[in-house]
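Removed from the display is one protein chain of the complex; every other protein chain stays in position.
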Amino acid sequence: MQENITLIQYFKRYLKRCITGPWSLMCGLSVSLKYFFDPRRIVTEQYPENRKTLKMHERFRGRLEMIEDQDGNNLCTACGMCERACPNASINVLATKNIAGKKVLGRYIYHFASCTQCGLCVEACPFGAIRMNQEFEVATTDPNSLEMILNKKEGQG
Amino acid sequence: MPTLPPGFRLQRETNTEEFFINMGPQHPSTHGALRLALRMDGETIVELVPHFGYIHRGMEKQAESMSYLQYIALSDRQDYLTAIQNNLGVVIALEKGMNVGVPEKGEYIRVMLQELGRIASHLVFFGCFGGDLGGQTCLLFGFKEREMIHDILEEVTGSRLTTNFFRPGGSRYDVPETFIPRVKAFLDHLEDSMRDYERFLSKNIIVLERSIGIGVLSKEDAIAYGCSGPVLRASGVNFDVRRVNPYSIYDQFDFDIPVFHNGDCYDRYKIRIAEIHESMKILRQCIDKFPKEGPWRSKEKPVRLPEGRYYSEIETAKGLYATYVVAATTGEKPYRIHTRGPSFPHIAALNKMAQGHKISDLVTIMATLDPVIPEIDR
Amino acid sequence: MGIINYAPKILDPIPGGKYVVNAIDYVVNWARANSIWPLTYGTSCCAIEMMSSSMARYDIARFGSEVFRSSPRQADLFILAGTITRRMAPAIQMLWEQIPGPKYVIAMGACTISGGPFIYDNYSVVRGAQNLIPVDVFVPGCPPRPEALFHGLLTLREKILKETCRHPWHEGKPKDVSTMDRYREAAKTWAALEEMKDEAMAEARAKFKEEHPDYKSAYKPVRVKKEDFPEVPRVPFKRFGLTQSELFAKLREKFPKVTVHTHSEDPIEDVVAAIPADRPLEVMVEPEDYLSIVEFVKSSPEFNMDYLIDVTAIDYDDHFDMVTMLRSLEHGHKLFLCVQMKKDFSIPEEKRATSLLASVKSISHLYPGAEVKEREVYDMFGINFEGHPDQRRIFLDKDFVGYPLRKDFTHPQMIRRPV
Partner (left out) sequence: MERKVCAHIQCRLGPMRLGWHGTIQTVADVIKMLFKEVYAPSGADKLMFYLAPLIVLIAPFIVCALIPFGRNLVVADVSMGIPLIIAVNGFGVLGILLGGWSSNNKYSLLGALRSGAQMISYEISFTMILLFVVMISGSTNLMSITLGQEGTILDWWIFKIPVLGIVAFILFFISSTAEMNRAPFDIAEAEQELTGGYHTEYNGTPFAMFYLAEYIALVTNSALATTCFLGGFLPPCIGVAFVDNYLNMVPGVVWFFAKVYFMIWCYMMVRWTFVRPRVDQLMDFEWKFLLPVNLVLLATGAAYIVIWG
């Protein structure tokens, strides 16, 4: 990468760099000074302190939950569409038979540990029985607590 | 001649003592789990061998037992800096097979999210470039604006990174009403910030010294190695899939493809900055033309793909992202899906670029190639 | 670390020593809980969220943890951000061993908790970091939001504050959950329960049926109404360069053996002409012709295929299809060459899974970029490339057995997807 240049050219370049160099550095410094002295530019969210005002967007995909009415009845028919739509089998829809011998939902197990929150199950559900809630504070020290049973009651029917 | 570790090929008579350094798989500047074996002569790199596979997750094997929709969700995890663009790459391949079209509003949503994704990725590049050169502040500047894009994406798609948004025939949801004003506000903000950031880094003499003439990739080499995206365009090849093979509605917009000719690190940096401006241009045109009414997706089709082989290519922030879908029978599951990530050839060409440079230059080169390792390893 | 664990022993006999011990506990815990320095480690998506959390918007510095140390010897916290593959696992164990105690681990994201998206049908991902190192806090999500990571950090703080000199931090043990299949386990337990229930309820059900012979459930599930959308015609893409028919005719002129894959009986020219414009032409090539065709299309000015997009392969029962994707940067047309290679069935059947079944000439001297691509095909399918300068495994360990993208591939730790 050696170029053949005369001594004068070399010195011209050298001097030019001596002048433009510091100037460019001052430009950079001026930006950081501007940011330093302008507290309005601080964009930090104070997370644990702003819990009350912090709201997720409506479409935010947090944990899966079942839509239930006041009595704890859900809309699930144990058809298993969500189970099939799930890319990594994070949902167990375990059906049971009720007293009339009809297939109803027995237990809806949700493996939060492996859930990728893609939302395909919600999309697949034909009855709108499940949704993704806005919960994001989900850290835990016990991995077994990540296996959840979502329904309180057996399915209707 | 002592036996060299696997991968090293250069034979030479040595007078000085050479030694080998392992960079990675856990090294702050390899952008993920990449291992570089370096053969060093003092601080100068004699030869470099990349070792891949530290984040090889067998996605292609897994895809064979997944439905197409599930694979869209999985494709988020390839180039996670712009997951939204991966989605589109897969979806376009599927649309070719399913023969569904996308209504105008759907296309606008696609283009806008694409460009937002591109800006997001280039902002990370801007940050990492500054950060890897030693200016930690750049890293934070880049991410600051990126957060705003994340916010928009979260509002539209429901997730910050892994969006899983596009579907054959359109997208998953319509955009909310606040979308357009938010993008507008973001663009105004970004224009301001970019001016500051460019002042901060672009003319800085240390940056110039460290990037001009470093890691030169000639035009011939860039083509031969199959580089794409900003890396190829920095070497003087005017190749952008949006122009040469327009997908979606990219042919309706007026934008330039920036091309530089030196192929060094500084050009690769400049080209990405220029692309941010071009993306902003496209976004502004989108905002002007955005159809308020009208359907945003086409009639729902069964998620089955007829037999055949389908190929799609799009231009992500990193370059040419191609998806090759093989459907052996008409059905919901692919026989095989192959993805061509743009970063793979870049890392393959790394040896060519890094030879003879210092170890600090390697960091600069890595930063300007802007690789995403999971996309290479899949 | 060692010193303060002796504090109770030394100080307890002294009158008032207990209070001193408590004070030491308080100070040390306060320091430890408020100055958690994480290790710069990240492999994939979660790493970006981890970076975001240290950036201006979320600013992990508020907790005193922004000092990301890149050397494990100075770190306290190991945030496992991103998928852990089998190849990466030893490195992670080594990193963990290098962190001086007391050290803590946060498993961030679904991949490190259980394998996440890669839990089934996967031969290369470790199913959960617990298999390798003890994990203190789990933060589910894919990837978790920065706030979720902070919540994990706060959870960890609570855990640290519970430590005392008398119950000091101790190194945990990894837990083997690699073969755990939560889905199948749950299904199995439930099936057993169901059987018991069936037995127990058989009488009641029979009785119910007698009492209500034509019982109809009062509950009718309501289907969610889907929005109706119009059908939209597909807009074909613009194309540049030669058309498929032209390409094919020109190629056929030189190499009469090339064909395209088709089921129909029509003449081959018609089949080519019927290919939609936005699909590239894929021609079937004999393995012997392969190299000469590539040489031809690269050097011929009409084709000028100077850009290699990709090399990949497809595994069928008795043959491989190797697809070489080429494009011309100047003209803009694409040409896919599909080489059909018969599998070498002379190899005894028990050895087939681990041996190279087909062989083809390498094109890496024409396209340097093909070198890594061909290594990938070799690694994944077991196709031999003659004349390849450096044929090694690329993604997998060199002692990995088998070729994963073959259809008959099995791996002891690969669990099939249950649904």
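Lettered A, B and C in written order, each chain numbered from 1.
Methods note: contacts are C-beta pairs under 8 Å (C-beta built on N, C-alpha and C of every residue); 3 or more make two chains touch, one makes a residue touch a chain.
None of these values were measured; they are calculated from a predicted model.
Though it is not drawn, the left-out chain touches A, B, C in the full complex. Touch with the chain that is not drawn comes from one residue among B:135, B:229 or B:342, which is B:135.
Touch with the chain that is not drawn comes from one residue among C:101, C:230, C:276 or C:418, which is C:101. Shown as candidates are B:192, B:209 or B:251; the residue that touches the absent chain is B:209. By the touch definition given at the top, subunit B reaches the unshown chain through residues 19, 21, 27-29, 43, 130-138, 140-141, 144, 200-201, 204, 206-207, 209-210, 358-363.
For subunit A, the residues touching the chain absent from view are 14, 18, 25, 28-29, 31-33, 35-36, 39, 41-44, 46. Although one chain is not shown, part of subunit C still touches it, namely residues 1-4, 27-28, 30-32, 34-35, 37, 55-57, 59, 61-64, 66-67, 69-71, 73-74, 76, 100-102.
Basically, only the chains that are shown with their structure count from here on.
Pairs A-B and A-C differ in how many C-beta pairs touch across them, and the larger number is found at A-C.
As a whole-number value, the distance joining the C-alpha centres of subunit B and subunit C reads 18 Å. Averaged Cα coordinates give subunit A a centre that lies 18 Å from the centre of subunit C.
For subunit A, the set of residues touching two or more other chains reads 43, 87, 116-118. Multi-chain contact residues of subunit C, defined as those touching 2 or more other chains: 56-57, 117-118, 120, 142, 145, 417.
The part of subunit B that touches subunit A in the complex is made up of residues 66-67, 69-70, 73-74, 76, 137, 144, 147, 154-159, 162, 164, 172-173, 176, 196-197, 199-201, 203-206, 208, 213. Against subunit C, in their complex, subunit B makes its touches with residues 6-7, 9, 25-28, 32-33, 52-62, 64-65, 73-74, 76-77, 80-81, 83, 95-96, 99-103, 124, 139-140, 143-144, 146-147, 150, 160-162, 169-170, 221, 223-227, 237, 239, 244-247, 251, 295, 297-300, 309-311, 313, 320, 322, 324, 326, 328, 335-336, 338, 340, 344-345, 347-349, 373-374, 377. Subunit C meets subunit A in the complex at residues 56-59, 62, 110, 113-120, 128, 130, 135-142, 144-152, 154-155, 159, 182-183, 186-187, 190, 194, 197-198, 201, 204-205, 208-209, 212, 215, 217, 219, 221-224, 417-419.
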